[in-house]
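Note that this complex is displayed minus one protein chain, with the remaining chains in position.
We just call them A and B in the order they show up, numbering each chain from 1.
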Amino acid sequence: MTVGAPEIGYALTVIGFALALWGAGAAVLGARGGRPALVTSAERAAVGAWALVSAALVLLAYSFLTFDFSIRYVATNTNLGTPFYYRITAVWGALEGSIILWAWMLGLYTFIVVRRYRRRQPALYPWVLAVMLSVLAFFLLVMTVPAPPFQRLDPVPADGRGLNPLLEDSGMITHPVALYLGFTGFTVPFAFAVAALITGRVGDFWITTTRRWTILAWYFLSLGLLIGGWWSYHVLGWGGYWAWDPVENAAFMPWLTATAFLHSVMIQERRRMLKLWNLTLIILTFSLTLFGTFLTRSGIIGSVHAFTQGSIGIFFLVFLSLVMLGAFSLLAWRLERLRGQSELDSIFSRESAFLLNNLFLIAAAFTVFFGTVFPLLSEAIKGQKVSVGAPFFNLVNIPIFLALIFLMGVGPLIAWRRASAENLRRNFLMPVVIGVAGAALCRALGVGNLIVLCCMGLVAFVAATIALDFWRAARARRRTGDGWLDATWGLALRQNRRYGGFIVHLGILVVALGVAGSQAWSTQTEATINRGASVELAGYTIRFDDLQPVEESNHFKVVGTFTVSDRRGPYTVLTPAKKFYPQEQTPIAAVDYRLGFMEDLYLVLGDFARDGSHATIKVQINRMVSWLWIGGLILTLGAALAIVPEPRRTATRSRPEHAVVA
Amino acid sequence: MSTRALRWAIPLAVVPVLVLLAYGFRTDPHAIPTPLLGKPASPFTLTAFDGKPISLEALRGKVVVLNFWASWCVPACYDEAPSLERGWQAYRDRGVVLIGINIQDKEEPARRFLAQFNHTFPNAPDPLGRVSVDYGVYGVPETFFIDRKGQVRFKQIGAITDEIMKQQVEKLLAEPA
Partner (left out) sequence: MIRARTVTLALIAALAVAAPLAAAPVSEETVHEIGAQLRCVVCQSLSVADSPSETANQMRGIIRERLAAGDSPEQVKAYFVEKYGLWILLAPPRQGFNLLVWVVPFAALGAGLVLVVLLVRRWSRRPAGASPVPAPDAAMRARIHREMAEREP
């Protein structure tokens, strides 16, 4: 038997799986029997498993870099012409590699849990460790049986097949990493929730401990979604950033439930309510992350993202079933401890706003879920294949998102418990006026679409509430002598959760504006023109100059040269291309674009004559798409602010919002 | 709801969803059934690669096998090509016509494909995709079997084999015109 990289890698995987499995079992036994020695053993197993997965990952990357085609995965996803950086990202470019990345991140998080909570949470810790190791063991099992990355290829081919050309992009470096950091990040709060249920400590403890994990995971998931949108926009050649593709939906659903969770835990922290609901939400969120990976890998729903099938789908479905049935059974078991003493003072209160927020987010998640599985349902019951796509999702979700934007403005400012008429007037009169004015302004500027008008008005309303709160609070601080800058900065740091949240809301607003603007005002056209002729759109003239073949290291492309002029004269030269990869059946469009703050110019090369005498060109003027990415940056700042550790002071639950009376 | 009932309801509520997902393993999202079965085949007139016209209506009374292919369709079209030629040789004198329709392709690679497999049955390009859309083609290769009365009777998605060819053609030949 030859011993090379495939065998070593496989051995690492198997031993890692064994360690994780042992660790999970030891942790459970140690927790039940109160035997710290077993728990310590589980810890060591966890660290060991992570070390082995890291070694496997490094080995895989090394194999890619050195063109080790004896590994089937390497041979399928790279060839001698693949550029160096893409050889590294190709590690997670297909099914098996994505699992190893996931497993590595899980191992990393488990390691961090071991370091942080070993001493701090003696009651919950062993169970948390058990859950995390069980999940890690599952993914290592997947790496061992249905989707081993270290399968030997015999005989060793001279050259590999090559990376999917759509993945040869910077988005490939960041999108899966961010997305998986988000997905795996939710394992930690889930593990704590399960630990809380098992030990019966279903108070706020598990929530406050995992607060930062939740925000971090939520942030990475948001980032992953936005980068996915960016990748779709500038690579796939259709000029859009979201297609309601089943796999996009699969990543969106946990984001929606996680957002609901983020908000509703605030009610539990304040009012000790909704314990049952919060536990349900985190179980749902974690289950949805598993559901997402199931969807991408099982092949039951066709998708542009889908990796291939095999028995891996069954593994995931079984695990998903175990997780859901197990977690919900635990929930049912502890039901009595979770119910009761919910009190609300008034319908007009922040609690109500949060409840509505949750309602709409869950409704959106349900809509996306239902639309995604409906084709399956239709086939199961009526035997008929149907498609559920953008027209459906847009129709149902848009009103929900508009309502959520409205709540973003109301929620942070309305009082807890009971909002008096005075409170409502003080906080909302001005923003409502500004909101209506904003909508009127848009109408005056010529916007006819009712939905866009609503969106603009709501965005103005919410922005005004944020500005109002900042201004008032900073003004209050200023009375004690700070300058404006100090006041704002100090405010942001002292109440970083609140103001981090505001900035995140602002980021979401900017994204919403970008979505509304791009849907309402983008325009496009398609034409076949001769060399030297032009096509016009929205004040731009695009002239077809030339068509040239170019040879690259692993593909051949035909590049079109187009000079774009606006009213003032020549503006830029764009070179969209069509790339022909030997391993792909059809050519890939390489889009060229010019990004701007308010509008992007976007060119896709279609069909062309061999001699370059004419070509079909699709021109898009996409408006306000850049706002999505800018919104993402703002979101980053907000999330960073929200996680900043609070300065050491005596932990108080209530924030200084109630009147301070001497 | 009483605590007891809720206790059972919560975990059980999950089951229908899991069952639905499990059902998903039995379906193939890529195999779309065609609504054309039992309906009259759409008429078309194309110009073959050798310049001669091909018209479906002129072939009424014969069994027609319509094969959609492309030179970039690797490996399926290449796998099935010899079977097609064999089928043609076996049945051309028994009232069966085999027509190949080349879609979304360039002339040179298409001719090279034909030369590679020495196809002697009529092949025509479908430059604007009219015929392929008329037959609800969504991938290559796809093969349609049209009976003597001009109705579409069977659609093969993916590469065709000698057995399938024989089975379908024999069945349709046995039927009266």
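Everything below uses one rule, namely that contacts are C-beta pairs under 8 Å (C-beta built on N, C-alpha and C of every residue); 3 or more make two chains touch, one makes a residue touch a chain.
In this text, all values refer to a predicted model and were calculated from it rather than measured experimentally.
> Kindly state which of the options B:Tyr91, B:Phe113 or B:Tyr135 is in contact with the chain not pictured.
B:Tyr135
> Out of A:Ala123, A:Ala390 or A:Val550, which touches the unshown chain?
Per the contact definition at the top, the residue touching the missing chain is A:Ala390.
> Could you tell me which of A:Asp159, A:Asp486, A:Glu526 or A:Asp566 touches the chain that is not displayed?
Once the missing chain is taken into account, the touching residue is A:Glu526.
> Among A:Val58, A:Leu80, A:Ile381 or A:Val550, choose the residue that contacts the chain missing from this document, as touch is defined above.
The missing chain is touched by A:Ile381.
> If the missing chain were put back, which residues of chain A would it touch?
On the side of chain A, residues 236-240, 243-246, 273, 302-304, 342-347, 352, 355-356, 359-360, 362-363, 366-367, 370-371, 374, 378, 381-382, 384-392, 395-396, 400, 415, 417-420, 422-423, 476, 479-481, 524-526, 586, 589, 604, 606-607, 616, 618, 658-660, 662 touch the unshown chain.
> Take the complete complex as the reference. Which residues in chain B touch the chain that isn't displayed?
On the chain B side, contact with the omitted chain comes from 32-36, 104, 128-130, 132-136, 138-139.
Please note the rule applied: only the chains that are shown with their structure count from here on.
> Distance between chain A and chain B based on Cα centroids, please, to the nearest Å.
Each chain's C-alpha centroid was found; their separation is 40 Å.
> Can you check the complex and tell me which residues of chain B touch chain A?
Counting only chain B, the residues touching chain A are 3, 6-8, 10-11, 13-15, 17-18, 20-25, 27, 29-30, 32-33, 72-74, 106.
> Using the touch definition up top, name the residues of chain A that touch chain B in the complex.
294, 298-302, 313-314, 317, 320-321, 324-325, 328-329, 331-333, 335-336, 339, 373, 375-377, 379-380, 385, 585-586, 610
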